[in-house]
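Have a look at this one.
Only one protein chain is missing; all other protein chains are in place.
Entry: subunit A
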Amino acid sequence: MNTSQRQSPVELPELDTGLTLVDVGSDLGVTPVQSLLLDRVFAGDGDAYWVDAAGTAQTTRLRELAPDKRYLHRVHVARGFTAYQQTSLLDRLTGDRVTTPSVVVATGIDRLYRDTDVPATHAQDLLVRAIAALARVARVHDVPVVVTRSRADEFTRPLVNAAQTHLQWEDTQFGPRFTDAAGDVETLVYHLSDGWVQTTLAYWQEVLTHRARMHDASVVGEEATSGSV
């Protein structure tokens, strides 16, 4: 992971090709990950693909976050409602119908395998298979793959082992921050000099509007956001 602190006061981690595990505090849910996803859409040429097994793919938040509604046509979503559906979906990511993605996101990858209708040993096999499928996605499309899990425990250890990068998202007194679990690199999303920790929707809208401008991507309703960033 690289950061370029000097380029801009608003930073999001730059994602490398391969698997990136992001652990997010549950109170913010999927918002930081959706922000990473949109950021790639601003920057990249391809569309984003999102497989959700966490029941978090409600589009309301994504719609609110996107600086321009047209981005919603460039984010392709499919939700797994059973462990088996999710398994099929992860395979589908390397199929004919998914072409040149700019980023692939899989939220709550472990969640459905924890359902009691999946026998325990089978669940572990399926999870490992799911991780392998995602690694394959990264390789075939040469893209970053962002993964989240519902719980950090022994069951999801294979995911930690497989991920090239393991980011932890946390709220600090200076603002939200992504920290690389492996080392010293961190990205402070947006330095809030007054010490006021902002984790609201408005905050993320502002971050994303700024990131879109940085990438010369489309932003509508600019007049509606504060110009102070």
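Just so we're on the same page, a contact is a pair of C-beta atoms (placed from the backbone, for glycine too) under 8 Å apart; a residue touches a chain by one contact, two chains touch by 3 or more; residues count from 1.
Everything below uses one rule, namely that contacts and distances are computed from a predicted model.
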item: Omitted chain (choose from "DNA-directed DNA polymerase", "Helix-turn-helix transcriptional regulator", "Tryptophan synthase alpha chain" or "ABC transporter") - UniProt protein name; value: "DNA-directed DNA polymerase"
item: Positions on subunit A where the hidden chain makes contact; value: 49-50, 55, 57-60, 62-63, 69, 72-82, 84-89, 91-92, 94-98, 111-112, 114-117, 119, 121-122, 125-126, 129
